[in-house]
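Here you go, one structure.
Apart from one protein chain that is not included, each protein chain of the complex appears where it belongs.
Let's look at subunit A:
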Amino acid sequence: MRLVAEGLSARRGEDLIFRDISFEIAGGEALIVTGANGSGKSTLLRVLAGLLAAEAGTARLLAAAQPVERLAEAAHYLGHRNAMKRELTVDENLTFWKAFLGDFAGGAGLSVDEAADRVGLGGIVHLPFGTLSAGQQRRMAMAKLLVAWRPVWILDEPTAALDVAAESMFAGLVTAHLSRGGIAIAATHQPLGLDGVRELRMTGFTGVAETVW
């Protein structure tokens, strides 16, 4: 499985945020997108997730377990917002996403309780999501990545609002995902504690990005 991006450019309003970004990631590899605030990290991730139309260029997933028309279908997207309903319990939230998302070919998601255990919050799935603290909510949003299998994880500032222990827990989740042959793309300011990852440094409005190996 390979994720190939070719000549991606994106525009927000009148401004070209970035242009001509190309990279290729194979299964088991991670790409860390770094750069200053406003340099276009989130925009790049939203383009990859198909939530923003690219001005030019394509991002495709090749040789996946099942052929996909859009990269988004094979991807989890963890954005700034947690995509969980405050009024429902954690269990109801995760059960819904597990049923709605379904598993991509080539893997199976964990059960809700197992996923909550993995993020270190087993035993509180009966609580309404709105009553959890910001850090706990973020962890439960991460549990969403585990309940349905997707080979590609697109993570936008995944560890914001998390303590150090949770950061290392999350690094463990990503490492486990990579060892299953998955792909992870993360925009972050903090080092995620991952080994041997590639880095894409966004330089912002100059419109040029360089890939650091």
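Criterion: a residue touches a chain if its C-beta (ideal position, glycine included) is under 8 Å from a C-beta of that chain, and two chains touch if they have at least 3 such contacts; residues count from 1.
In the analysis below, contacts and distances are computed from a predicted model.
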The complex's invisible chain, by UniProt name, from "Putative ABC transporter, permease protein", "Heme exporter protein B", "NADH-quinone oxidoreductase subunit F" or "Branched-chain amino acid transport system ATP-binding protein": "Heme exporter protein B"
Considering the whole complex, which of A:L8, A:A59 or A:M84 touches the chain not shown? A:M84
Can you list where subunit A touches the absent chain? 12, 46, 49-52, 68, 72-73, 75, 77, 79-88, 92, 95-97, 99-101
